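Note that one protein chain is taken out, while the other chains of the complex remain in position.
Every chain is named by a letter (A, B and C) in the order it is written, and numbering of its residues begins at 1.
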């Protein structure tokens, strides 16, 4: 029985709710043929987020890890391509830290690519009627921080796939942020289910253009 | 018993589905205290759309009319403020007409304001957790055309309230239009319910800023 | 000798400069075959802006009036199609007035169309290598207010053409508003020159699609 670890952050930036946590906790305990999902909440705090992630990796020994984060303003399920070794925070984290141009891991590689089949996930999401895209940047705040920390922790573990997906605001959040797009919780949860199933089923990603000219 | 007329267009611009029709037909026959809803489909055709609307007004003698239209790319339920007396089509309608700078009603007023309580509707939608805003332009295609035609038909009928609401793509449409926002059908339907209830309950709109600097 | 009146607002919304005034004052005194330009500054104040405009119309008896306004965030020279009879201010004007849903002229028409050859102007601007478009809404703040007031003052004067053009931030403004587009002053001035020449040369606008689906 494989364990799938899904993580979602606690609310941040004055929001009362975080769709990342709401969607992954809805999947806690979900089992399919040969796998069971465990959902864990992460603090939206530089450093502590990675500590919590590492403890969960040690405890659960998952075969697949997908970290989920809120991207307020994005329109779709954004499957991230790459995590970069820098913290450059435009806002404070939940412990009032605002790191500027600090490496996440001193001496670590400049970046890690997702080991999820990101093109196959986007294709499967769209085929299911869910808006999705590949994103070329996860930003430089706590989402990119945990994505990098996760990939670094698993750098020697080619047998464990991992990556990060950004999700939009929930409608109730967008109702307080005029101009921002949103997605229903049901669709986020369904999208994450599809990402899990696709990641477990596909060992080599498909070849499909999903790049950006700039 | 008051009759509420909701209209939605047939699919256009190569889409297989139109969220406007999907959402209003889900409300056909819905009754509340003192009102019943009738939903009608309109052709996405200059001229014919207004003919169909006028026939429905004559037949049903509604107390309230809300026309719904798809605005692919918008992020929320956009309650339109004003209809203008011009057709200037960026694409062909469903009969391959592409009118340029034609008045909708020759000699008609330059514009009609919605007679719905647009500020109260937006407030009620947001209070229900649905993303919503007032829009200052319904464009110059068939949506604005029907909105103007509707208001012109009712110009002498101060007892009948009417207006137009633009809605986003459905998720399954946005899945084929990367970069476009979407909204679930359930939320569109709930939003239109709230617009109907608010329009029936409020006789004078609230005062709340919802303008644009440009 | 025809007089062409160009107006531009004083700075507003905490900006130290207004590109509208900077660009029209650069054209004050410009003469061509059969015309001379007079530039006037308008206060960014509901009511007072129209008073100043009306005084200038009485004094100068222009054959052509183009009012210019700043649209921070827009990318190009936006030739406005229509002015609507409503003030709905998202911010305060320069006398701390924030009007909400007040008609500009009580009992006035719902809207006035520009009498400039808006399609020909956009075509001429693009042919000269200047980014330009037709805009379907001038907003509901002081720009739309003066546009409506101008067209209302000239409603009985079919011999006088008038309209409104929105312009982007200057680069030095955009440098303080990350994410906002800009245009150089030289290009704004050249664009307004072209708009003046085109308006004087063309008596009937060309037919060219410049509409919006929504």
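One rule holds in what follows: a residue touches a chain if its C-beta (ideal position, glycine included) is under 8 Å from a C-beta of that chain, and two chains touch if they have at least 3 such contacts.
As the structure is a computational prediction, the values presented were derived from the model and not from experiment.
J.: Can you list the shown chains that the hidden chain touches?
T.: For the complete complex, the undisplayed chain touches A, C.
J.: Who touches the missing chain here, A:26, A:50 or A:89?
T.: A:89
J.: Using the document's definition of touch, tell me which of C:48, C:75 or C:100 contacts the absent chain.
T.: C:75
J.: Touching the left-out chain: which of C:54, C:126 or C:197?
T.: C:126
J.: Spell out, residue by residue, where the missing chain touches chain A.
T.: Interface residues of chain A facing the absent chain: 13, 69-74, 81-82, 84, 86-91, 98, 100-101, 109-113, 119, 136-141, 143, 166, 205, 207-214.
J.: Which chain C residues would touch the chain omitted from the figure, given the whole complex?
T.: Where chain C meets the chain not shown: residues 75-76, 125-126, 128-133, 171-172, 174-176, 178-184, 186-187.
Here, only the chains that are shown with their structure count from here on.
J.: Hey, how far is the Cα centre of chain B from the one of chain C, in Å?
T.: Distance between chain centres, rounded to whole Å: 30 Å.
J.: Between chain A and chain C, what's the gap in Å when you average each chain's C-alpha atoms?
T.: 47
J.: Just how far, in Å, is the C-alpha centre of chain B from the one of chain A?
T.: Distance between chain centres: 37 Å.
J.: Where in chain A do residues touch two or more other chains at once?
T.: In chain A, nothing touches at least two other chains.
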